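Removed: one protein chain of the complex. Kept in place: all other protein chains.
Presenting chain A:
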Amino acid sequence: MAKRDLINITDLTQEEVGEILDLADDMVAHPEKYYEECAHKKIATLFYEPSTRTRLSFESAMLELGGNVIGFASANSSSASKGESVSDTVKVIECYADIIAMRHPKEGAALVASNACSVPVINAGDGGHFHPTQTLTDLFTIRKEFGRIDNIRIGFCGDLKFGRTVHSLIEALLRFEGVEIVLISPDELKLPKYNKESMTEAGIKWTETTSLEDAIPDLDVLYMTRVQQERFFNEEDYIRLRDTYVLDRAKMKLAKEKMIVMHPLPRINEISVDVDRDPRAVYFKQVRNGKDVRKALIATLLRWKEEM
């Protein structure tokens, strides 16, 4: 059996996703059962791009499992600044660590890392491409809030072109029954064609609009995203597009009582701060869910590695 990685959410079967979410539920209910789960194991967090939540969440997850953490938090503090390739870096790191979580600005970097080393690699974000652990977090959050993932009408709003969290979550939702997707973005930041084709092929009902006000009344989940400055080569385009959508209390009044607002964070100004007090705003709960589901993922990948 080959080692297992998580590069794209589709690397996991739907059954495996369910098992990881179940394990995360159990870890929340009985944390003491898992205090020694990863004792004497190390995770290397290789972050070539700045991150607060994702890196700290991996690190907290490993510490709560009784394991240890090594790594770097920016490309400047690694040998990448001397021109070392990703492949060479992970070949070195696998001599020290049992599992790697990597974030890199280039798309496909995690796949290159996974091909180059023999320890499990978790993609913690590869440019604007995939962010599968955010997807597990999002699925875990939806399941906790609604008790199901099937038959959900979910609206994605903002930067759908470079928003890797959106791409990964859509890939994952293709496998659930009765999901409907509403894409809300300016013309310049529309979802890539390949994601739309995947939805069509999977028989998912999807629509596209530029108006958040028109879409919000029918949604069960509103997934807001930030327009990411670091994805633009041109500052002017970024400034022009960043304020396209701002979710405020007035817009929340148009939404269902049971709708939830999700956001992968960090937020800039796309959700007004006064929405935070609305019980439908679950984006800070998502952060905790992210740590819990990463615990379950690390434990699962290491268990699979031991079964090899």
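In this section, a residue touches a chain if its C-beta (ideal position, glycine included) is under 8 Å from a C-beta of that chain, and two chains touch if they have at least 3 such contacts; residues count from 1.
The definition used in the following text is that contacts and distances are computed from a predicted model.
The chain that is not shown carries the UniProt protein name "Aspartate carbamoyltransferase regulatory subunit", picked from "Putative ABC transport system ATP-binding protein", "PqqA peptide cyclase", "Aspartate carbamoyltransferase regulatory subunit" or "ArsR family transcriptional regulator". The residue from A:V17, A:V112 or A:C157 that touches the chain not shown here is A:V112. Across the entire complex, the residue among A:Q14, A:T52, A:S85 or A:N151 in touch with the chain not shown is A:S85. Only one of A:H104, A:R226, A:K251 or A:K295 touches the absent chain when the whole complex is considered: A:H104. Contacts to the hidden chain, counted on chain A, fall at residues 85-87, 104-109, 111-112, 126-129, 192-194.
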